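Apart from one protein chain that is not included, each protein chain of the complex appears where it belongs.
Chain nomenclature is as follows: A and B, assigned in order of appearance, with residue numbering initiated at 1 for each chain independently.
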Amino acid sequence: MITLAVFIFFAVLAVVAALLVVVQKNAMHSVLYLAFTVLATAGVFFALQAEYLGAIQILVYGGGIVVLYIFVIIIVNLKEIVPERRGLVPKLFLVGVPVLLCAEVVTLVMRTGFPSAPSGPEGSGFREMAEMLFASYLLPFEAASILLLAVLIGAIVVARRRHIDDPD
Amino acid sequence: MFALIPLFPLLGAAVNGIVGIRYFSRRAVGVTAVGAAGLSFAASIAAFAGLLRSAEPVLVKTLFTWVPASLIRTAGGTTIPFALDLTFRYDSLAAVMTLVVTGVGLLIHIYSVGYMSHDRSYARFFAYLNLFTFAMLVLVLGANLAVMFIGWEGVGLCSYLLIGFWFTKDSAADAGKKAFITNRVGDFGFLLGTGLLLFALGTIDTAGITAAVEGGMLAKGTATAAALLLFLGATGKSAQIPLYTWLPDAMEGPTPVSALIHAATMVTAGVYMVARLHALFSLSGTAMAVVALTGAFTAVYAATMGFVQTDIKRVLAYSTISQIGYMFIGLGVGAYAAGIFHLMTHAFFKSLLFLAAGSVIHALSGEQDMRRMGGLRKRIPRTYFVFLVGALAISGLPGLSGFFSKDEILASAFASGNYLVWGLGLAGAGMTAFYMFRLIFLTFFGEERFSGETAHHLHESPPVMLVPLQILALLAVVGGYVGLPRILGGGAWFGRFLETSTGAHESHLAAGTEVLLMAVSVAVAAVAIFAAWTIYVKRKGEPARRFTERFRALHRTVARKYYVDEAYNRIFVGGVFVAARVADWIDRRVIDGLVDGAAALARGASRLSILFDEGVVDGAVNGVGRVHLAASSLLRRLQTGFVYNYALAVVLGVALVITLVIVVL
Partner (left out) sequence: MIPIEAVIGFGLIIFTIGLAGVLVRKNLVIMLMSLELLLNGVNIILAGLGRHLNSPRGSIFALFVIINAVSEAAVGFALVLAYFRHRKSYDTDSLNDLKG
């Protein structure tokens, strides 16, 4: 009962904050609400007993990505407010498409139903997760580390200061 | 053991492509590439010897599970488990193909060391060439259609990369794109056919398909549909009507590429695929008739275009299209082994012809136009000799390889009772002999028509190019004796060897008829060669010129390739333009509001009708450029460049797919 209450509390918080992310004029305000969303989502993860995921969410998202966003906004132009040149009808259409997509997915999910948990549950604690991650999913895990390395190099190459006359 | 065959070229491509391109000397690049091809050829021979010794006719090697087992629903409504492995299968058919691919491939690698020696992108060339060999080997060794498709796409990719090898030249880049896009149409058919078989049978393993078809599990209509879809794929890759237009343009690539990919190996992939799925094709009389007729018409149609080409490589390109038509005749009348036999001999003599043509071009400092050649017989006698051997082989001179394979196909066509196919094949044989000797007489006989400076640089090719040519010439002479027919005292060993993969095919022709058929085709070829000699040597091309004068319109039509390129442009590019117009209209209306809708519709419709009007009225030649311009300027608008429009397109696509799922299931 309490977990359900916690879940609902954080879920509502996350949805409201997410809406606010999208509607802000100023990017800096958006980032603050994004931080809210991320932390509320972490709360949801805890309620779902995915403690590891919740911790990662706070560390990587809250501590890493959100701060990165703040830096970027400061480096580029904090004050610039991008005008939203679009009429009401196109805007409604553009909101309608995701809503339609959502309704379709709901239809599919309702029609399919949920299988109950398989007979031999694997357990979802830290130990099981660690064993599976470093045994069955070792190759994807290593691939992910290579991806991160590539991203690191790629981001440096792309964002490096270049002079217009210098082809390199 | 045989799984090692594709490994070496892959390693060669990786080493040359990643390390060699920057750090290797030319010598190291050449050694790596030729070494990889050589090791692969050695592995093929070893695997072939192993297969001969082995009691099993088929060897299978599973490398790893690709798609783990899951349940799928088949046409019958039953749910069955389906798993996909990355499996190689080595049987007699695969053995022949790997030997041809690696053997001819090795010779062409060696030749390229000399031919490409002055090119800047030496390592890139050999990396592509090795990668191609790898993909082709995956294609022939793949045990199911999915693995075959990896190779199928791989060879297409390498073909694109190699046609556009000199990509700074616009025509080469365009030719590469044309080849790729045309092939894409065929690949789509291949995929649809694969999907249909998966849905109908629940398996795409080639042996599984054969077993299921022979077990009578496939309805005839489904078999016809699947076979025709797969055959569409074959027409794309093997340059048959209607998807042949890319092959002549593919001659923009370096000559060794034309020899390896666009003559000896890749373009025969369709032939191989049909032979591999012979059980499926045999089940459907309609599909067989389509295969045979497509082959026969292509054989004659492409040969007519060979008459009027002046570019030495383009003549050979049309000849390739025509010869692959022969292979499909063989397949279409059920003589699968004969088709594969011609595939093999063709690989020998056609790569010989291409490489010899390359040697001519090399000697003349890049000149490809036969109108500026002539008299080369005395200047480059060794090249002349091997070229002559190749031309005699392709023309079907008795005793050379082309004679045996072509006659086996024609005899099978005759025995099948389809006299139209046989007649077209015979006509094509005569035409082949004529245009090949037209080429020889224009190139090697008569007066020298090249400039003094070219004559000054004229030289016979280095040994690294000549030795592969001489080996190929030897193969073009003796390659036919593995399939020496019984009537001539042979054992038709080749056909019996292939029986384990392609089934038995007994010809029920009387011995006398068979000899008579041989005599007829030899006579036709001899007459054609004599005619070519009379026209181009004795009377110095005068009759040909008079004929051109007299039938100017006909000549122009053939020389412009029957305007098929133009028609395809008109129909398909024009079709895209209409679609783009529609898409553009929807985009604007939905996104930018409903204000200008009616006016835009009226404008769009009237502009369409104007364009249609102009296109039809202005006639064939004039309209093409305009259609191009209009199409591109309209297509351009579809690309707004705004990121949210692209995002919207993606989301709408997803929504559409999900809607389909909801509605259908």
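Throughout what follows, a residue touches a chain if its C-beta (ideal position, glycine included) is under 8 Å from a C-beta of that chain, and two chains touch if they have at least 3 such contacts.
Just so we're clear, the structure is a prediction, and the values are computed from it rather than from any experiment.
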Contacts of chain B with the absent chain, listed as residue ranges: 635-644, 647-648, 651
Residue numbers in chain A that touch the chain omitted from display: 3-4, 7-8, 11, 14-15, 18-19, 21-22, 24, 27, 30-31, 34, 37-38, 41, 44-45, 47-50, 52-53, 56-57, 60-61, 64-65, 68-69, 72-73, 75-77, 80, 82-86, 91, 94-95, 97-99, 101-102, 105-106, 109, 114-115, 117-118, 121-125, 128-129, 132-133, 137, 140, 144, 147-148, 151-152, 154-156, 158-159, 161-162
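Definition applied: only the chains that are shown with their structure count from here on.
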Intercentroid distance (Cα basis), chain B paired with chain A, Å: 49
Parts of chain B lying in touch with chain A, wherever the complex brings them together: 590-594, 644, 648, 651-652, 654-655, 658-659, 661-662
Partner chain B, residues of chain A touching it in the complex: 87, 89-90, 93-94, 97-98, 100-101, 104-105, 107-108, 111
